[in-house]
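As structure tokens, the structure follows; a few thoughts come after it.
With one protein chain held back, the other chains of the complex are shown just where they sit.
The chains carry the letters A, B and C, assigned in the order they are written, with residues numbered from 1 in each.
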Amino acid sequence: MNGTKIRLLILLLIFGLFCLSCGRGGAGAGKDQHTVTIAGSTSVMPFTEKLAEYFMLENPDYIVEVQGGGSTAGVQACMNYTVDIGMSSRHLKDNEKALTDVTICNDGIAIVVNPGNPLDTLTIEQIRGIFNGRIKNWKDLGWIDREIDAVSREEGSGTRGSFEDLIMNKLEIDDGIMVQDSNGSVKEVIATDPYAIGYISLGLLDGRVKGLAVNGVSPTMENIKSGDYEIVRPFLYLTNGEPDECARTFIDFVLSMEGQTILQKEGLIDIL
Amino acid sequence: MAFNKEKFIKYILTVFALSSLFFLFLIFAFILIEGLPLFLKVGFKNIIFGFKWAPTKGSFGIFPMIVSSFLVTFGALIVGGPLGLSCAVYLAEYSGKRMKMLLKPALELLAGIPSVVYGFLGVIYIVPLVRNYLGGSGFSLISTSVILGVMILPTIISISFDAIMSVPRTYREGSLAMGATKWQTIYKVVIPSARSGIMAGFILGMGRAIGETMAVIMIAGNALKIPTSLLDPLRTLTGNIALELAYATGDHRLGLFSTGVVLLVIIMALNYIANFGIKKKRLK
Amino acid sequence: MDVKIRLENLKASYNEQEVLKGITIDVYKNMITGFMGPSGSGKSTIISILNRMMEFEDGIRIEGKILFDGFDLTKTISSVELRKRVGTVFAVPIPLPRSIYENIAYGPRLNRINDREKLDQIVINSLKNAFLWDEVKDRLNTSALKLSGGQQQRLCLARTLALHPEIILLDEPCSGLDPISTAKIEDALSELKKDYTIILVSNNTKQIARISDYSAFFYMGELIEYGNTEDLFTNPRIKKTDDYISGKFG
Partner (left out) sequence: MRIKPGITDKMARIGFNSMAFFTVGILVVIISIICIKGVSHVNLEFIFTSPEDMGRHGGIFPSIMGTVLLALLSIVFATPLGLGTAIFLTEYTKESTFTKIIRFGVESLAGIPSIIYGLFGFIFFVIKLGMGWSLLSGVLTMTIMILPTIIRTSEEAIKAVPRNLRIVSYSLGATRWETVTKIVLTAATPGILTGIMLSVGRVVGETAAVIFTMGSSLRLPTSLMDSGRTMAVHFYILAREGISMEKAYATALILVLSITIINILAYYIMNKVVSKYS
């Protein structure tokens, strides 16, 4: 009696597995579903997820799968065809130029502190000093006598890459600086630690952290569009050669008025 | 026919049994295949004793992380060791049967709580506490040690408990008969006889602490320098892998696998020392 | 009288220590043959050689011939097949942790008998033959572990009978039982010998004297004396046997 029950269970499980593994292939063949896989920069990922949500609402026969991995991984995945579209939050390096890139929008990098921090502006020189480890105390910047808890991103991150290019000017980020592995986690640290400073994608700026003016220019959309705020990097979609039909449809959607409006609402700088 | 069937079954089961070995081999092989070339390319010394980790610029030193890993591990032992041992003593010597029935599953539950939950609670409660009362950012050696100390409690308790329980009743009776108090008996007779088992528990606890990842990257701050005070942030070997693996390509990824090789070697060494302790105890 | 089992110069050693030193004996069909002797005499070893349970022991070595109905089955029949023809009842009753019914059906089910009616018939007959039917007929589906020791042992006997073996080996089956249970088993055995060849190993010389047709006395791995039970008990040819059955040692 027990034996048959167990056998039945196993049979059911195998059957379920079978269904599961065929599920997509079978359904896809019948209903003509298209899948677009996208991977890469974790900075671009949340916005792409948002775009994908809207896109799939309008195009129910499409499935857009979005993964993180980081800019460099996005480039790699794109090069060996594991994904249809790669995402990058930095310019392509010389050895990556074989890929086709589309700028879907621009993103400012905001230097952020806790809302409780009275400072409103820093010079590029000061920011460089903080992350280089020369300036260690808020006292030196005109605030209280308290160590600065600076937070950076990890090696390989596109945001860090852009930050190094745009701010650090070949100086190294000091080893004593804390490291978090995403915009969100940097923001979390800044939001909870009154003495912290870090840098995140402008699109993620909200009431929980305060964006500092750099050299007196605030990180606002107008200032970026006018070119006054200079810490800006592009968000790129990468394809290996010409994108295929499905990928094309999605990229077109992103570049369309609708897609750009979505991005703009998220705090990014549209390219219209 | 029956004869053949039995042979067939035995053959299948042998293959199953060998699968564990096969997986172990695969894991070692792939971690080594990915991790060793960099050792040869950059030099063993430059990785193990290098101070600079800048994998995109060709520096792969993980010495600070090795030191940091051991620091949090010892920190965790300082927090969790005495607490765990006392719990084990309480369970084995003081608690009644019903209490034991209640406490043992509770402690197992402590082991079952996912490490991300520990990390999360650490960030929300321990980190601000340290920041406000001790200074620094709170993402620090001490916060990490406290959280890891709690996380290794179940390991230390259950293995120490087994070790204490395996001390023969006659030892205790002998000591008590000679007029020793219960505490004197525990302190002078029970704990010394259970020593190697308790040590094994501590070492396995160390293994758990050194291998812990998610909680650590959430609380440790992940700075690359060797911490110089309890309040400094630090990055462990596991943290290094988890932080950067998703992003890494080329030599950078190989560097993370080298980190994995070092971690694997340390863990294996700890496990064998611990197992040796447990086996020695059993032989006695 | 047909010879059912013939042992020829059977030797066995256990970790280099000789426990059977060349046993030669004929066991007759449809008889109860009693094996007696003090512990260490080798009688239980013979049992585990006959049912090949010694395969589960380490370091045992066997020489000599074992003939069933004149045939040496060592090479021709697998242990599993052999055990279906040679049933065993052990010293301690060991019911399987399932119902009375399923305990007895266990063997037949191994032989792919799954037909309910057939199984019912086998269970009923086996229980009746083991003199247990009347006591359990109303609770066949209760756990066998709930039976008393004596009932459990008869259950074990019934379980063996369900296989319809040719030979039944009983390894001190009454050692832990009260006199009433023992009597019931003895009654059952006396009935059963019509259809089976039975070997009864016992330390209890009185039991051997009571129910066995032939008796063998073993001592230190040797067969000291073998013969018709009446002759052996009334007129032992060897002094050692006399000493044993009169209780001077053992």
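Worth pointing out:
As a working rule, a contact is a pair of C-beta atoms (placed from the backbone, for glycine too) under 8 Å apart; a residue touches a chain by one contact, two chains touch by 3 or more.
Being a predicted model, the structure only gives us computed values, none of them experimental.
Taking every chain of the complex into account, the absent chain touches A, B, C.
Across the entire complex, the residue among B:41, B:57 or B:182 in touch with the chain not shown is B:182. Between the chain not shown and the residues B:70, B:120 or B:171, the one that touches is B:120.
Checked against the hidden chain, the listed residues C:96, C:124 or C:183 yield one contact partner: C:96. Of the candidate positions B:47, B:62, B:77 or B:91, contact with the unshown chain belongs to B:91.
One chain is missing from the display, and on chain C it is touched by residues 51, 53, 56, 58, 80-81, 83-84, 87-88, 90, 92, 94, 96-97, 106-107, 110-111, 156, 159-160, 163. Listed by residue number, the positions of chain B touching the unshown chain are 2, 5-6, 9-10, 12-14, 16-21, 23-24, 26-27, 30-31, 34, 82-84, 86-87, 89-91, 93-95, 103-110, 112-121, 123, 125, 150, 153, 157, 180-184, 186-187, 207-208, 210-214, 218, 238, 241-242, 245-246, 256-257, 260, 263-264, 267-268, 270-271, 275. Although one chain is hidden here, its contacts on chain A can still be listed: residues 2-3, 13, 17, 20-25, 27, 46, 49-50, 53, 63, 65-68, 82, 182-185, 187-188, 191, 208.
We adopt the following convention: only the chains that are shown with their structure count from here on.
Computed from the mean C-alpha positions, the centre of chain A lies at a distance of 34 Å from the centre of chain B.
Residues of chain C in contact with two or more other chains: none.
Across the complex, chain B is touched by residues 42, 68-73, 75-76, 147, 149, 154-157, 172, 174-181, 188-189, 192-193, 195-196 of chain A. Residue ranges on chain B touching chain A, taken from their complex, read 52-56, 64, 123, 127-128, 131, 135-139, 217, 221-225, 232-233, 235, 242-244, 246-249, 252.
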